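The complex is shown incomplete by one protein chain, all other protein chains being positioned as in the whole.
Chain IDs A, B and C follow the sequence of writing; residue 1 opens each chain.
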Amino acid sequence: MSTVNAALRAPATGDRVRIGIVGGTGYTGVELLRLLAQHPRAELRAITSRKEAGMPVAEMFPSLRGAVSLAFSDPAGAGLEDCDVVFFATPHGVAMEAAPRLLAAGVRLIDLAADFRLKDPAVFEQWYRMPHGCTDILAEAVYGLPEVNREAIRRARVIGLPGCYPTSVQLALKPLLAAGAVDPLHLIADCKSGVSGAGRKAEVNILFAEASDSLKAYGVSGHRHHPEIVQGLQAIAGTPVGLVFTPHLTPMIRGIHATVYARITREMDFQSLFEEHYRGEPFVDVMPAGSTPDTRSVRGANTCRLAVHRPQGGDTLTVLSVIDNLVKGAAGQAVQAMNLMFDLPETCGLGQVALLP
Amino acid sequence: MSTVNAALRAPATGDRVRIGIVGGTGYTGVELLRLLAQHPRAELRAITSRKEAGMPVAEMFPSLRGAVSLAFSDPAGAGLEDCDVVFFATPHGVAMEAAPRLLAAGVRLIDLAADFRLKDPAVFEQWYRMPHGCTDILAEAVYGLPEVNREAIRRARVIGLPGCYPTSVQLALKPLLAAGAVDPLHLIADCKSGVSGAGRKAEVNILFAEASDSLKAYGVSGHRHHPEIVQGLQAIAGTPVGLVFTPHLTPMIRGIHATVYARITREMDFQSLFEEHYRGEPFVDVMPAGSTPDTRSVRGANTCRLAVHRPQGGDTLTVLSVIDNLVKGAAGQAVQAMNLMFDLPETCGLGQVALLP
Amino acid sequence: MSTVNAALRAPATGDRVRIGIVGGTGYTGVELLRLLAQHPRAELRAITSRKEAGMPVAEMFPSLRGAVSLAFSDPAGAGLEDCDVVFFATPHGVAMEAAPRLLAAGVRLIDLAADFRLKDPAVFEQWYRMPHGCTDILAEAVYGLPEVNREAIRRARVIGLPGCYPTSVQLALKPLLAAGAVDPLHLIADCKSGVSGAGRKAEVNILFAEASDSLKAYGVSGHRHHPEIVQGLQAIAGTPVGLVFTPHLTPMIRGIHATVYARITREMDFQSLFEEHYRGEPFVDVMPAGSTPDTRSVRGANTCRLAVHRPQGGDTLTVLSVIDNLVKGAAGQAVQAMNLMFDLPETCGLGQVALLP
Partner (left out) sequence: MSTVNAALRAPATGDRVRIGIVGGTGYTGVELLRLLAQHPRAELRAITSRKEAGMPVAEMFPSLRGAVSLAFSDPAGAGLEDCDVVFFATPHGVAMEAAPRLLAAGVRLIDLAADFRLKDPAVFEQWYRMPHGCTDILAEAVYGLPEVNREAIRRARVIGLPGCYPTSVQLALKPLLAAGAVDPLHLIADCKSGVSGAGRKAEVNILFAEASDSLKAYGVSGHRHHPEIVQGLQAIAGTPVGLVFTPHLTPMIRGIHATVYARITREMDFQSLFEEHYRGEPFVDVMPAGSTPDTRSVRGANTCRLAVHRPQGGDTLTVLSVIDNLVKGAAGQAVQAMNLMFDLPETCGLGQVALLP
């Protein structure tokens, strides 16, 4: 099962990719719907929710009235096996259960949860507190960060899409680690996330009256994205990586701002390094020297904006990295991966300009 | 000058409308840029700002990096007279000054400020505290609310685009007044606006630390949009209108929620009235009975969502109306008018799905 | 049981009122703790939560670290019957169950929920969907709005504390109805509330990512506070009252802004009417003519600020009324009632200045 199946469905030019979404009642789900409803080569065939089966999607999310006419359907009868690709916008553990059957039917998978991110099943089990049910598929799964794995994504049957924090931090550090310019053992990523990153779950700590007009760190001693970031950075650096990672909950709906600190070990022109490293990347924007990107500059857009600083000319670099956690940090990156998998232009359907103000 | 000039520039099929924007440094300006950058038939030729001439637009608004490559230019040398249409996203009084010259050059005008909204120059002067400089052009100008004036807009040389509050209130009351179903003399419009409605001006009262986590009424005894709403409602009703209008400043960036109260004078099925009245309107969404639309359901979209209620079966109707003040309340409505003026599909470039969450 | 018990515990001068709180894990509970911790004549004896028994209160609410050393205790062993007064900051239905036993022990009760607000048990049952368990106590209970019922509150054994919306609306209309100045049959109260008014409950619709940067009406066709407001207004007016009441959820933590519309039936100087009506009231502030109070001006304070307007000199008055829903709309009003009940200065412990910005 580890080689690409020649029979993988690929739509002919001008055809539309037939798409299923499993679990569309969360924020990554509705964001996928927003993007796919405007995608010229996407044909949304089914969106499933066991609990809400029968309810029109636009009844739950009135923003989709007039744009998405589908109703939620029960996964069993949704016809997912007739799709070209199925997105999993589900809690962790769902995709791995459904994967064997769908792959056998020739369907490709993009999992927005964590089932196929961590290469070591033991690490997965430690952080997600469940056994990994299909380690053979995990072995062939591709980590879906196009700026790192573009060619592998094109050929992949299964994508483990990066988490939102890992996307922001890896893109910030990739030029430096690839160039061997910083000490890989003492990296610090101080990350600030909007509240939608916690999902659409009925929990007290993310109520408006709790999370508004306040800010706090969480997961300081350990967060699930830590091993994922370290795994990704090590793959880039080719050496062991040490990272202190501090996520913060901040009173905004969308957006991640990663402030990353790295000690310089090799002198070079860091602004040029970043500009050259990302030249031609459609969704990474290296800003001019001295810039301080704000998260709203990518609100609703599939863009990561980066700025590299060397405060007071010292020995430490400060890299600023902003993404929309639901777009480049989730649904947009998923569509970007889909475009690669189906030989569509990588930017197809992803031309949204950020909503500012 | 009051008939449509046969020589009005109209782009051939497939051609692009050549567009100029005067005053692009405010919120309606950047919103026009966002929409036009994604409009398949728009060619943005110039955007002017005397103060910022030479600065790339995307330097002021990084959200436009990669989408808009123009720099602000001085109005004098911007070549506005070579455009098919010029939008004025300026303070009140600017469009009326430039209008004669541009019209003489065959350019059509869409003014997002108030210069061409109020038909009575004396009323304009009373509320905007400046004389009206070109009352002949005012006489031919068309009030740019497509759901009321669609055919006139198609032929217009000059559009006075409605204000944001007036759009939300007129669309809420139009079916009722047109049907003679309510007392036109005792209407109440209790409106709540996001802070971007106040513009991008350095004023203390709209600072984050002033306007956040708080709510207040303003302009209770008189607001510039009051005469405009009354004028529009009277045109619809064909009779005098009495209106109490209370605007409120609320801690959100975008969005207007109008809550409109009207005393019933003629019994009918009001839900059906609304549905039939707006059948076929691409940008007015009559929601199912019992709905309560939220402003975020139209965030970034050119849609007005309406719901009509009759609390406790009493003699008063409550109509809920939500728009994005910068889109259906300004830039989106301007593009909608442009589409009509240039025989493009009315929805062209306006398919954005609202950003939720 | 319907007369005041002569043996009601009253603390001697200088003594402290012994206080119990049932259900301290919600927002009205923590707000009571904030106020009582700074009250010079309050002795907090017990705070109960069946679910959190044993947990220090300050562990759940770190804002109380150093100010409240109590832990939650199980209601059974909390010694509530040894208190002078017990506050119920509980879901509806809890206070009525505990009331007979506590009253028999000579304890006085202040219920912040709805058990003792509605005089007609049938109305209670219709809106709260549970039978009323102790209608005899309901009969003697006093509606705890000091500006209406001050003397009755002093002597009461049981207080049904007003809801937040009802407080804001009744204080806005009281001078007008008492003076017979407006049409009581066609009142409109358009109310905007912060999200804390919905309580500290794990529900999706009040998540930060749902309620932030958006605004919506709810309960348009019927809301539990409607019969309570009508009951209160009728008591003030002495005649039947007709009211359209529209609550809105707005993106702020605290605060209610009621915008109340009433048709004038009797001419007078309304500014003077309000000023004279509320002269001497410590917690009602009639603002100067032309004012528009913002909710932050009462954030954290037990104050209601009012402004009366007559837009364009027409036949309709617009009254603006702001309170902090957790203070004058709940916990502060509860302490005010307690002060009256125990012959303390009415303002004792309630001198907090609003937190602005």
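One rule holds in what follows: contacts are C-beta pairs under 8 Å (C-beta built on N, C-alpha and C of every residue); 3 or more make two chains touch, one makes a residue touch a chain.
Predicted model only: the values in this text are computed from it and were never measured.
Would you indicate which residue among A:49, A:73 or A:259 is in contact with the undisplayed chain?
A:259
Tell me which of A:54, A:222 or A:345 is the one touching the absent chain.
In the complete complex, the chain left out is touched by residue A:222.
For subunit A, which residues lie in contact with the unshown chain of the complex?
186, 188, 190, 192, 194, 209-210, 212-218, 220-222, 226, 242, 244-246, 248, 250-255, 257, 259, 261, 263, 290, 292-296, 299, 309-312, 314, 316, 318, 320, 322, 357
For subunit C, which residues touch the unseen chain?
Missing-chain contacts on subunit C: residues 27, 30, 34, 37-38, 61-67, 196, 200, 212-213, 253-254, 285, 287, 291, 293-294, 296-301, 303, 305, 326, 351-357.
Could you please point out the subunit B residues that touch the chain left off the display?
Touching the chain left out of view, subunit B contributes residues 27, 194-196, 198, 200-204, 206-213, 251-253.
Note that in this section only the chains that are shown with their structure count from here on.
Go ahead and note the Å separation of the Cα centroids belonging to subunit A and subunit C.
Distance between chain centres, rounded to whole Å: 46 Å.
At what distance in angstrom does the C-alpha mean of subunit C lie from that of subunit B?
Distance between chain centres, rounded to whole Å: 41 Å.
Would you kindly tell me how far, in whole Å, the mean C-alpha position of subunit B lies from that of subunit A?
37
Can you list every residue of subunit C that touches 2 or more other chains, as numbers and ranges?
As it turns out, subunit C has residues touching two or more other chains at 194, 209-210, 212-213, 251-253.
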